[in-house]
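The complex appears here without one of its protein chains, the remainder shown in place.
Which chain is which? They are A, B and C, in the order written, and residues in each are numbered from 1.
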Amino acid sequence: MKLTKEQLEDIRDQQKQNNQTKRVTVPALESILYEALPALDHGFVRVIDYMGDDTSIVQSARVSYGKGTKKVSTDEGLIKYLMRHWHSTPFEMCEIKYHIKLPIFIARQWIRHRTANVNEYSARYSILDKEFYLPTEENLAAQSKSNRQGRGDVLEGNQAKEVLELLKNDAERTYNNYETMLNERFDGSTINENKKGLARELARMNLTLNTYTQWYWKTDLLNLMNFLRLRADSHAQYEIRVYADIMLDSVKKWVPITYDAFMDYRVGGTEVSAKGKLILQKIIKGQDVSPEDSDLSKREWNELMEAFDLKDKIL
Amino acid sequence: MKLTKEQLEDIRDQQKQNNQTKRVTVPALESILYEALPALDHGFVRVIDYMGDDTSIVQSARVSYGKGTKKVSTDEGLIKYLMRHWHSTPFEMCEIKYHIKLPIFIARQWIRHRTANVNEYSARYSILDKEFYLPTEENLAAQSKSNRQGRGDVLEGNQAKEVLELLKNDAERTYNNYETMLNERFDGSTINENKKGLARELARMNLTLNTYTQWYWKTDLLNLMNFLRLRADSHAQYEIRVYADIMLDSVKKWVPITYDAFMDYRVGGTEVSAKGKLILQKIIKGQDVSPEDSDLSKREWNELMEAFDLKDKIL
Amino acid sequence: MKLTKEQLEDIRDQQKQNNQTKRVTVPALESILYEALPALDHGFVRVIDYMGDDTSIVQSARVSYGKGTKKVSTDEGLIKYLMRHWHSTPFEMCEIKYHIKLPIFIARQWIRHRTANVNEYSARYSILDKEFYLPTEENLAAQSKSNRQGRGDVLEGNQAKEVLELLKNDAERTYNNYETMLNERFDGSTINENKKGLARELARMNLTLNTYTQWYWKTDLLNLMNFLRLRADSHAQYEIRVYADIMLDSVKKWVPITYDAFMDYRVGGTEVSAKGKLILQKIIKGQDVSPEDSDLSKREWNELMEAFDLKDKIL
Partner (left out) sequence: MKLTKEQLEDIRDQQKQNNQTKRVTVPALESILYEALPALDHGFVRVIDYMGDDTSIVQSARVSYGKGTKKVSTDEGLIKYLMRHWHSTPFEMCEIKYHIKLPIFIARQWIRHRTANVNEYSARYSILDKEFYLPTEENLAAQSKSNRQGRGDVLEGNQAKEVLELLKNDAERTYNNYETMLNERFDGSTINENKKGLARELARMNLTLNTYTQWYWKTDLLNLMNFLRLRADSHAQYEIRVYADIMLDSVKKWVPITYDAFMDYRVGGTEVSAKGKLILQKIIKGQDVSPEDSDLSKREWNELMEAFDLKDKIL
């Protein structure tokens, strides 16, 4: 990630601010505020603003449950209780805003989470930066044989190089032709004074999906956790997980108690179906169980055995 | 509005906070932060937290439109442009959180605005305060004859007194019986040691709809303006307008440039239908127009004439 | 539940329709279409319209995953897979519309589910029906001692009668005074020709929270399941569970395959936290576990032991 001089100055100016406020503040999060945390080869995650902290969740829960919450003596106890029983609305009382730079094909996956506010850089108005994502060699995975949406082994030797060459050349060529069609270079200079440029809203269609875009993305803590649960998960595509991991870390700085509860009950937890529960009950009682009688699919069976460390039962 | 000693202390404690932050702050809004601004006879509006200011809207718009916004030189010009062309997403980048105390029948109207985060005091968990809304005499209006959902003249003399008596007595009686059923008084003391109390989630059904409830209500600026446009309007029910007017004032303190644009383009503006436009065009050209040829209903015709100060044409 | 002659005729007329369509239809659901299924003493649930069936879910999933879904050979297999892996969007492709009559205090709980479309009977425009919910004696539960929002034992003998008397008398008195203030009876007749009536939007505040209201409520299948998961649960308030159970039954008629998957993975399933998982793994391996070393609260420990039928370990 290379920021322009202008961007670096902007960040420095923002970080120099020192305002007084009666609002709650989170020093640990303030310490990384506005910082461009690198993601992939040219992307970044920046925390731009936030509202509330762990005590804000507790405060609104106490408004809801009134004197009913007096029994839960500590903030930690209350937050764990809320997380465990899916009491979602108190977590909506915290809000965070990020500035993200990311490849378009990841932006398309990301935007499917609808419960957020977004302002994306518009290629109808302006020229996109000349930056595209190229995976490192260890991330050039082959298509998985077993999982339709997964990755298998890493591509070897020559093939990896070939792929990288193709990606790089195609991105550069299409970007150059984008400039040619616009009759304008990414730095704003005109190419040929005697020519018109194609409308930006049209020229952009020539770019490849690994071109970087950027946006402001604002959401509440509940929806952020829903996003992270799916996107910081091992089944998520690596390229979005990189962003999710950085954001997960910002959650840890921002609301450390909620973060712990989230890791315990959501990220590290498991769901067991009604049928799966019966099987585990039998295993615990020392009774025989077999995949055939379980009414589970093979994959479902294996996931259950793996979750409870029953390696000898994996098919 | 009378706050308990405990509440007053809480507010004082919150207002005493003096934290350092790198986030943008709005001193005018900070000056009323946490304050209980009175609404109706026992209600209040409190601004609890906020995120962003006018510059945050500008900042995210400039991310969207990139170099494309350079032409609009001032923040004010850009905000007016956004408001006029219904560019909604930059206004979603600001967030505000209120603590509101309000009668239940107003809460029911309010909650129909779905795009907000809410934590309401739960009468399943806790006992509701012994407070109910009683209108002042000048707000005791008769049913309008012309408008199915509106108010007409104020009730006169004795009838106003009668109505107030009924409202007061019924609210008090049902509240007392609520306590009897709970076997517990609003201050938490038990009534009869030898009796059980009815479950709170059931006993609450005996309360009248003018009983006060309270909630934390958090929303972004765009959705707040949508709410205020409808609820600070002269057609809104008086009791919700009281709250909307207080909130409108907090918007003015918070984002003054956006407030001005909102008042000009939304609140003070008018919509003219395709048919209405043709009629106005004719009037401007000095041509004859008549309600019969207009294809407008009588009410629609009158609203158009009123909006453009054509009093002699009102039917 | 007693319907007026007019309502019964409306229902009969709607059910007499026999239209041709190229859309998918569900005969089992058509067989109860428009029917007023009784709920509580005066409420009902009516299925008014629907869109799609189990095959619509499969169809849109196959659009998403393209040739990638060919491996999952059956519709049932695919729906189970989607449910198990929280692939939510295909379930949003089905839509259903209900007409519900319910007490206001339940409507207030219900409306907190924001992802639905609602048209409620407006007491600003019209007079509410003279109907209020009175629990049967076996539902008159005392406040739970252990659970702040739960119910304990049923009230006994005289106290139950007392409570019912209070509820009945207060509802009737406040309704009568509502009519007096309106100067109009629920059948539309005027009480005193020489008096004005109080505006409806004001008079309604005198009604108790067990007064019945009604609404059209439309949602997609995903959000309906989210609603049912919470409201058909044993921890939900009995009065809303009655409605949820009827709606759950309509889901069974409408999308039987999805219903089965929902019951297995969501309703009948359990979530195990990261810490809980470690404990179960130890139990399965025959290792010692104790609540003290578990880092679980007493309540959490007990819920885990109960879920896996480890009764001797419950504290």
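Keep in mind that, in the parts below, a contact is a pair of C-beta atoms (placed from the backbone, for glycine too) under 8 Å apart; a residue touches a chain by one contact, two chains touch by 3 or more.
Model, not experiment: these values are computed from the prediction.
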Contact with the hidden chain (one of B:Phe186, B:Tyr238 or B:Tyr265): B:Tyr265
From A:Val163, A:Leu230 or A:Val289, residue that would touch the chain that is not displayed: A:Val163
Touching residue (missing chain; options A:Glu137, A:Asp153 or A:Asp293): A:Asp153
Residue ranges of subunit A at the interface with the undisplayed chain: 103-105, 107-108, 111-112, 114-115, 118, 120, 122, 124-125, 133, 135, 139-144, 148-153, 155, 159, 163, 166-167, 170-171, 173-174, 177, 180-182, 195-202, 204-210, 237
For subunit C, residues in touch with the removed chain: 14-15, 17-25, 30, 33-34, 49-52, 56, 59-61, 63-69, 89-90, 92-93, 95, 97, 99, 117-122, 125-127, 188, 214-216, 218, 220
Residues of subunit B (touch criterion as defined above) contacting the omitted chain: 65, 68, 71, 77, 80, 84, 86, 89, 112, 148-149, 230, 263-265, 267-277, 280-281, 283-285, 297, 300, 307-310
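Please note the rule applied: only the chains that are shown with their structure count from here on.
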CA centroid of subunit A to CA centroid of subunit C, Å: 33
Rounded Å distance between subunit A and subunit B, as computed from the means of their C-alpha atoms: 35
Where subunit C touches two or more other chains at once, by residue number: 112, 148-149
